[in-house]
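Just one protein chain is left out here, and the rest sit where they should.
The block that comes next holds chain A.
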Amino acid sequence: MSTQRYQLPDEPRPGALTQAAVDPMWPMFAFILVGAWMGYLWFALNAFALGSPTKQRELGLIGVALAGSALAFFGLAGAYESGWLDPGSLKYALLGVIAIKLACAYGLHVMQSRVFELFTYFGGQAKNGAVVLVLGFVMLKAPVAKMLSGGVLGVLLQ
């Protein structure tokens, strides 16, 4: 009896975007060491690169981080203007803005870690994000900080 072998297709090479996938720890480091702006951008890119099923929620969380920290900042500025907060208390209260950004960044990290685990479990190859992080730290941190300094954007994105 002659048996015709059933042919299985080869796996296609991953697309350019998939090849940019990294461990979400790298965007988290970028958030802490370079600035929130780089962390948000990298988390957003990584959501697409990982093909994250929670990408809408992840992008929404970046929106919440921006809107929440803006709201907290303007609220505190209003409280200071109205005399409810003195300069000594204001610096403690401003930690709340950082806490909002940090909580959202950790939330993004948790969501992407779950997807990343599955991505690597099924053979996905992640890039090492160290080079991008070092480049961001050495080449972009200072100029972006200078560009954003003094404004509301600086509070939201740094």
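Note that in this section a contact is a pair of C-beta atoms (placed from the backbone, for glycine too) under 8 Å apart; a residue touches a chain by one contact, two chains touch by 3 or more; residues count from 1.
Assume contacts and distances are computed from a predicted model.
Per the UniProt record, the absent chain's protein name among "Carbon monoxide dehydrogenase", "Tetratricopeptide repeat protein", "Extracellular solute-binding protein" or "Branched-chain amino acid transport system permease protein" is "Tetratricopeptide repeat protein".
Listed residues A:114, A:127 or A:141: the one in touch with the omitted chain is A:114. Of the candidate positions A:17, A:95, A:138 or A:152, contact with the hidden chain is made by A:95.
Note on the undisplayed chain: of the listed residues A:20, A:50, A:132 or A:156, the one touching it is A:50.
By the touch rule set out above, chain A reaches the unshown chain at residues 1, 3-6, 8-12, 23, 25, 29, 32, 50-53, 88, 91-92, 95, 98-99, 102-103, 106-107, 110-111, 114-115, 118-119, 121-123.
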